[in-house]
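Mind having a look at this structure? Questions to follow.
Here the complex is missing one protein chain, while the rest keep their positions.
Chain lettering (A and B) follows the sequence in which the chains are written, and residue indices restart at 1 in each chain.
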Amino acid sequence: MRVTLETVAKAIDGEIIGDGSIEITGVAGIREAREGELTFLANPRYEPYLEQTRASAVIVAENHRTTAKTLIRNSNPYLAFLKAVCLFRGEERRPDPGTHPTAVIAADAVVDPTAWIGPHVVIEPGASIGADVLIHAGGYVGAGAAVGAGSCLYPRVTVGEGCRLGERVIVHSGAVIGSDGFGFVRDGDRYRKVPQIGNVLVEDDVEIGANVTIDRAAMGSTRIGRGSKIDNLVQIGHNVHIGEHCIIVAQVGISGSTKVGDNAMLAGQVGVVGHIEIGAGAQIGAKSGVSKSVKPGEKVFGYPALPVAQAMRIEAVNRHLPELAQSVRALRRRIEELEGGTNGSPQR
Amino acid sequence: MRVTLETVAKAIDGEIIGDGSIEITGVAGIREAREGELTFLANPRYEPYLEQTRASAVIVAENHRTTAKTLIRNSNPYLAFLKAVCLFRGEERRPDPGTHPTAVIAADAVVDPTAWIGPHVVIEPGASIGADVLIHAGGYVGAGAAVGAGSCLYPRVTVGEGCRLGERVIVHSGAVIGSDGFGFVRDGDRYRKVPQIGNVLVEDDVEIGANVTIDRAAMGSTRIGRGSKIDNLVQIGHNVHIGEHCIIVAQVGISGSTKVGDNAMLAGQVGVVGHIEIGAGAQIGAKSGVSKSVKPGEKVFGYPALPVAQAMRIEAVNRHLPELAQSVRALRRRIEELEGGTNGSPQR
Partner (left out) sequence: MRVTLETVAKAIDGEIIGDGSIEITGVAGIREAREGELTFLANPRYEPYLEQTRASAVIVAENHRTTAKTLIRNSNPYLAFLKAVCLFRGEERRPDPGTHPTAVIAADAVVDPTAWIGPHVVIEPGASIGADVLIHAGGYVGAGAAVGAGSCLYPRVTVGEGCRLGERVIVHSGAVIGSDGFGFVRDGDRYRKVPQIGNVLVEDDVEIGANVTIDRAAMGSTRIGRGSKIDNLVQIGHNVHIGEHCIIVAQVGISGSTKVGDNAMLAGQVGVVGHIEIGAGAQIGAKSGVSKSVKPGEKVFGYPALPVAQAMRIEAVNRHLPELAQSVRALRRRIEELEGGTNGSPQR
C-alpha cells in the first residue's frame, strides 16, 4: 500500500509541516521505522530519536517545534498514529460463521448463527453466545453463562457457570473468569470451604489479558465495569467491583470485596487488600501495597502506599539515611564536648 | 424455598434473639440482602451495616449486643452462615458418571466407573482416576499420574507425569501441577538444564486456585500438605514442602526447597526465597519479602520481612522521616550557636 502523506494526514485529521506529496508505505516505531514509513512521537523520552529516525514523516503534538523532519501535528499523536495503523493494516481476517465439527455444544445452548465456534470448544447447557462472537480453539463456556455480541475469546479461555460477558468483550488466552472465590472458615483444626454461589459480570467493551483470574462472588456478583482494561496475570478476588474505564496493569492483585471507582489506574504488581475503596480517578503507583481506602483522584505510591508527594519526600530522605545517622552521631559528639565544656569535663 | 427462622436456627445451631416464626427465603451479604433474607456479621468493619441492612435476620457473634434486628447468635457467625448457605443452595448438580466420547483415554489407564471424564480430556498411559472424580473439559492427566477419590478438576487443568493428587482435592481452571522446576547450571557461556525427575504430591482435601503453577521436584517430591488451600496465580517451586492446613493467598511465590510448617498463613503477593523454613503457625503479611527462616508462630511483615511489632515501629518513624531530618538540621544549628557561644565564634 502506498499513499501520499496528504492522504494519511486527512485520514487522521492532522496538519502537515513539510511536503505532503511524499509517499508513505507503512507505519513503525520511531527506532524501527525505515525510509518511506510514518512514525510518531508521544513520549518525551523518545524526543532524541526525532532527528535519528529514518522514518519519512513523524506525527507530533500540536505545539511541537518544527525540525528538518516532515511532521504531522495532531493534538493526540498516539491516537492519530493508531488511526494510521488501522489505515495500513486494512481489514482483519476473521473466520466465517459456523461451528467446528470438533466443538461440543449442549443441545439447549443458544449460539447465534453469525458466531464462530472453533475446534474443541465446549459450550455447556443453557449457555448463550451472541452475534458475531468468536470463540477460538479450546474455549469453555459453562452452564448458563453468556457471551455478548461481538466478543472475542482467544484460545483456551474459561468462562465459568453462570458468568456473563457483555458486548465487544475481548478475553486473551488462558484467562479464567469465574473460578471459586478464596473463602474458607476455620472449623477446629481444619478449614471448611464456603460455597461460592455468585458469578462474574463483565460489562461491554472490557478487555481481559492472558492468564488473568477473576473469581466468582461468594454471593451476588464480581463486576468489571464498562470499558475497563485488564492486563495479563491479574488476580481479581470475589465480590470485587471494578468501575468503568479503569486500567489495571499486569500482575495486580485485588482482594475480595474491594471497590475500585471509575477511571482508576492501578500500575503493575500493585496489591490491594480486601474490603476497601479505591476512589474514582485514583492512581496507584507500580508495586504499591494498598491497605487503606484511597480518596477519589488521589495518587498514592509505596509499600505501604502513601500519597505520592509524601512518599517521594520520605524516599528522598531514605536514600540518605546512612548520612543522617552519621550526622546524629557527629552531633552527639559535639554535644558531649559542649557538655564537657559547660560541665567542666576536666574534673571528670 | 421458605422456612421459618426457627428451622434455620436449629439447622445451624444458633440462638434466636427475636421472633423465630418469621419466614426466610434465602441468604445474602449484609449490603445486598433483601427483605426475607438471612445475612451475617463477622467482620467488625461491617458493624454499621447492621442497622441499615434490609435482611430479616442477622447471624452475629455469641457476645454481640442486642438491637432492633432479629438476630441469631452463634460462636462462629461465618461458619454458621456457611451452613445456612448450604441449606438454601441444596444439592449441587453433578454430571452423571461416564466418559465423554471426545475424551482420549490410554488403554492401560485405570478410570473408576463412578468418575466423570469430560470432553477433550486426555488421560495418558498408566494414569489412575479414583471414584467419583470429576475431570472437566480439556483436562490433562499425564502418564502414571493419579487423581484420588472425590477430587474435582475444573476445565483445562494439567496434572503432569507421575504426579499424585489425594482424595477430595479441588483444582481450578488453568492450574499446572508438575511443570519442570527451574533448575539450570551455568556451563561456560550458557545454561544447561537440570533434569527434573521428581514429582508433585498433593495430599487430601487440598484446594488449588486458577492458573496456579506447582513445579515437580528435581528429585523426590514437591509436597502440598493435607487440607492446605492455595489461591489463584500462586507459584510453588521445586522440592517445596507445604505443611497441613496452610493458607497461601493469591500471587504468592515460594522458591525451591523451602519448607512451610503446618497452619502457616502467607498473605497475598508474598515472596519467599529458597532453602529456608517458615515455622508452623507463622503468619506472613501481604507483599512481604521473606529472605530468612521464620520461627513457628512468628508474625512477620515487610520487605525485607521483620517481626510485625518491629516493622510497625519502623514504619511509624519512617512516615515522619522528613520531619526527623529537619529536626536534625535544626539541632545542628542550635549546636552551632552553642559552639559559637562557648568557642567564642566572634574570634573566628
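What we mean here is this: a contact is a pair of C-beta atoms (placed from the backbone, for glycine too) under 8 Å apart; a residue touches a chain by one contact, two chains touch by 3 or more.
Given the structure is predicted, the values throughout are model-derived calculations rather than measurements.
S.K.: Just to verify: which one of A:Arg65, A:Lys292 or A:Arg332 makes contact with the chain not shown?
M.R.: Missing-chain contact among the listed residues: A:Arg332.
S.K.: Touching the left-out chain: which of B:Ile22, B:Ala131, B:Ala280 or B:Leu306?
M.R.: Considering the complete complex, B:Leu306 is the one touching the chain left out.
S.K.: Among the options B:Asp215, B:Asp231, B:Glu244 or B:Asp262, which residue touches the chain absent from this view?
M.R.: B:Asp215
S.K.: Need a quick check: the contact residues on chain A for the chain that isn't drawn.
M.R.: Spelled out for chain A, the touching residues are 27-29, 32, 43, 45, 76, 78-79, 82, 85-86, 89, 93, 100, 102, 118-120, 136-138, 154-156, 170, 172-174, 205, 207, 209-211, 227, 229, 231-233, 245, 247, 249-251, 268-269, 286-287, 303, 315, 318-319, 321-322, 324-325, 328, 331-332, 335, 338-339, 342.
S.K.: Considering the entire assembly, which residues of chain B contact the chain that has been omitted?
M.R.: Chain B touches the missing chain through residues 102, 104, 120, 122, 138, 140, 143, 156, 158, 160, 174, 176, 179-180, 182, 184-187, 189-195, 197, 211, 213, 215, 218-220, 233, 235, 237, 239, 251, 253, 255, 269, 271, 273, 275, 289, 291, 303-304, 306, 310, 313-314, 316-318, 320-321, 324, 327-328, 331, 334-335, 338, 341-342.
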